[in-house]
Structure formats: structure tokens, C-alpha cells
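Of the protein chains in this complex, one is absent; all others appear in place.
Labels for the chains are A and B, by order of writing; each one numbers its residues from 1.
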Amino acid sequence: MSGSGPFQDKPALRVEALTLVRGARVLVRDLSFEAGPGAFVEIRGGNGAGKTTLLRAIAGFLQPRAGRVVFSGVEEPALALHHVGHLSGLKGAASVRAHLRYWAGLFGVQSREDFALERSGLLAQADLPARVLSQGQARRLALSRLLVAPRPVWLLDEPAASLDAQGQLMLADLIDAHRASDGMVLAAVHEALGPAPSQTLTIGA
Amino acid sequence: MSAFAATFRRDLAAMWAGGGVVAPLGYFLGATMMVPLAMGPDRLLLAAAGPPLVWIAAALAVLATLERLFQADLEDGSLDQMLLSPAPLEALVLAKGAALWCAVGLPLALAGAPAAIALQAPLALIPAIVLSLALGTAAFVGVGLVGAAVTASVKRGGVLIALIVLPFFAPPIIFGAAVAAGQEVAAALAILAGCALGAIAIGPIAAAAALRLQAE
Partner (left out) sequence: MLSYLANPARFMAFSSWAAPLFLAAAIVTLAIGFPWALFASPADYQQGETVRIMYVHVPAAWWSMGIFAFMGGASFVSLVWRHALADVAARGAAPIGATFAALCLITGSIWGAPTWGTWWEWDGRMTSMLVLFVIYLGYIALWSAIEDEDKAARLAAILCLVGLINLPIIKFSVDWWSTLHQPASIMRSGGSSIHPTMLGPLLTMAGGYLLLFAALLLMNMRASVFRRQVEAARLKGIGG
């Protein structure tokens, strides 16, 4: 379990006629879909198809050319989502524990670093600087951010990259637990993560 | 711990760890050393013209720290996380600026004392010089935030940052140098404080706007 109860209001996401443009290339044209509590949306597509851009648009990092992203059941979208992208947000010199403390402070919650360390299997590496972590461990640290603060919407960009079999199990557990608490997960993937998706989007035919 | 405090601590720790406190100090002292090498060691000449030149050294030392200020966060994805914080980005940018000033500006101000003495400044003027450097480096950082933010995505943008930011360094340099020369000290310090406050007020707002664009 993620350690917190179900999210108070049922969080839901509606994407309406979203068009995303990068430079002069149209990556996503007129995309619409909905996702509700407990949803697991798999986003598939080739490299450079626009999966990352779509997740960043939903996260609010960039403005769509047309269409909109509507959240319901949440007060402030930026405070209701986690984004774990290609870039892990890690600082080489800071320890694993320091990262968790920083994220807790950044998101305005009490630090539950021991819980997060245990769940992500990084207890042994807690006081090591991030730069000595392997790629898989770095990915686990980035994913442990999901455990730092309870937020209903998870936007994951190729979360299983670099994870070993155990790590992938951990990720599947996290997703299952999150969905069970009425959270939703949108993940851009190249291969199946484990849990069966409630819907699959394909970007860029 | 609030988001502001968390960001401040993280940046300060990062600068300490990376030896980021020593390098600007070394740069400052090295640049100060160039003054008598260029002007000649004549004590009277230095006393007449030397002290204000610490301001060039201070400006250059602060400039050198600006390039990586936001570029690192943009490159490793930390900026994205800052956008998801309940604290406004402006506050987090101010926190980073405050950390930079504590790690670089304040030490520079203190190092200004031996530097000014070496350039033959009158001893009575030293406290004013240190204060002026503290205020002036705060103004440098405030305006520097904007330069660093708009160039965050430019590789090796150090020279570009200098070009962009140096005109805005002119007012603090003018007033700070006046203090160092012992001219209109009280007025200059007051105006310097105004420059610092203005830069701290406007810098984070413009820088945050630029950073949101960088995150796209």
C-alpha cells in the first residue's frame, strides 16, 4: 500500500482534442480520452512519436497548440500529479536520503524517507551520493519520489527503463497499490509493465 | 521544511560539495591581484585609483557562477519538479538566488576587506566597502538570475550571460565603486541598498517566467 488512504475526491482526467506541436512538427493531433480513479493508461508509440511531449503537456509543463487537459476532483492540477520522466531529477553529490528529504520539503509534506527507502529497496544505499548509484538504482530513486507525497495522478515516462526484474516487480506493485487507492497512472512504455492497462493509447501511427 | 528552505539547503549543500565556494573567492582574489600587476605597485597610485577596482573582480566572480545556476536543473529534470511544488516558482528561484549569495556574495564581501586593504584603501573605509560589496553582490545575483534563466538552454553560455548581464551590473558597480573611493559613501550605500532590493524584487519574477519557457 502507498501508506495513505484513498484520495478524497475521485480524481479524473479528461483530455479534449489535444494538439501538440514541436517546432513545425505536429506530434499529437486532436487527441481525446478520459481516465478515472484506478485507471492505468498505457501510452505506446515509436521513438520521437510524442509520448514524452504528451505526458509533459498533461503535467502542465507545456501549453498545447489546441485543445485542453481538464482535471476534476482535484484542487490544483500541479499539486495533484507526479511526473517521473527520462531525467531523474537527481543531483550527483547529494545522498539518497537527502533527495527524499528535499522532495518532501519541495512538495510540502512530512518526510517519510524510511518508508520510501524500504518500499523502493534502497535502504542499503540510503547515505550514498546519487552519483555512485547504478542506472537501475537511480531509476528506483526517481520512482521513490512517487512515495514521498500522496498525489492521485502519476505520469510515468518509460518507468521500467534500466530496472532489473526485481525493480520491475516493485514498480508493478506500486502501480497496483496506487490504483487500489483510486489513484490513476498514465505511463509511456515500449513494453508491458505487468499490470493490465485499463486502456491503451497509440501515438503517431 | 518548506519548499523555500528545502531548495535553499539543497543548493547551498550542492555548492559546498562542489567546491563552489572556493572557486569564486579564488577568482576574486586573482582578479584583484591583476590590478597592481597592471597598474604598477606605486602605493600612492593604488590608493588613488585601486580600491574601486575590486568591483570589477567581484562582478566577474559572480558572473562565473551564473552559467550553471539553472542549466543543471534544466538538464537533470529538477526544474520539472520545482514546477510541481506548492510553492511558486518565483519563491524557489529566490531561494536559489539566496543560496548563491550566501555561498558566493557574502564570502566575496568579506574577502573585500583584505582585497581593498591590498589596494591601499584607507582602513576607516573598509567596513563601508564590505557592506557595499554585500549589497552589490546581492544586486548582481538578483539581475544575474534573469541572465542565467534566459540562457539556461544554451550550451557554454558563459560569454553570452556576461554580455547580457554586464549592462545591468553597471548601477551597482557605479555606486559600489563610489563607496570604495570614499565618495558620497552614505548616499551611495543607500542607493546600493535600493538596487539590491529592486533586483531581488524583479529578478526572480523575470527569471521564473523564463524558466517556465525553458521547461517547455
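Here, contacts are C-beta pairs under 8 Å (C-beta built on N, C-alpha and C of every residue); 3 or more make two chains touch, one makes a residue touch a chain.
This structure is a prediction, so every number in the text was calculated from the model and none was measured.
Residue B:L213 is the one among B:A5, B:V22, B:A47 or B:L213 that touches the chain not shown. Remark: the omitted chain is touched by one listed residue; of B:A31, B:L79 or B:V150 this is B:V150. Of the listed positions B:A5, B:V22, B:A47 or B:A170, the one in contact with the omitted chain in the full complex is B:A170. Listed here are the chain B residues that touch the chain not shown: 143, 146, 150-151, 153-154, 157, 160, 163-168, 170-171, 174-175, 178, 183-184, 191, 195, 198, 202, 206, 209-210, 213-214, 216. Contact residues of chain A toward the unshown chain are 23-26.
Everything below uses one rule, namely that only the chains that are shown with their structure count from here on.
Interface of chain A with chain B (complex): residues 56, 59-63, 76, 78-79, 81-83, 85-91, 93-94, 98, 101-108, 111, 145. By the touch criterion stated above, chain B contacts chain A in their complex at residues 1-3, 5-7, 9-10, 13-14, 17-18, 72, 75-78, 80-87, 215-216.
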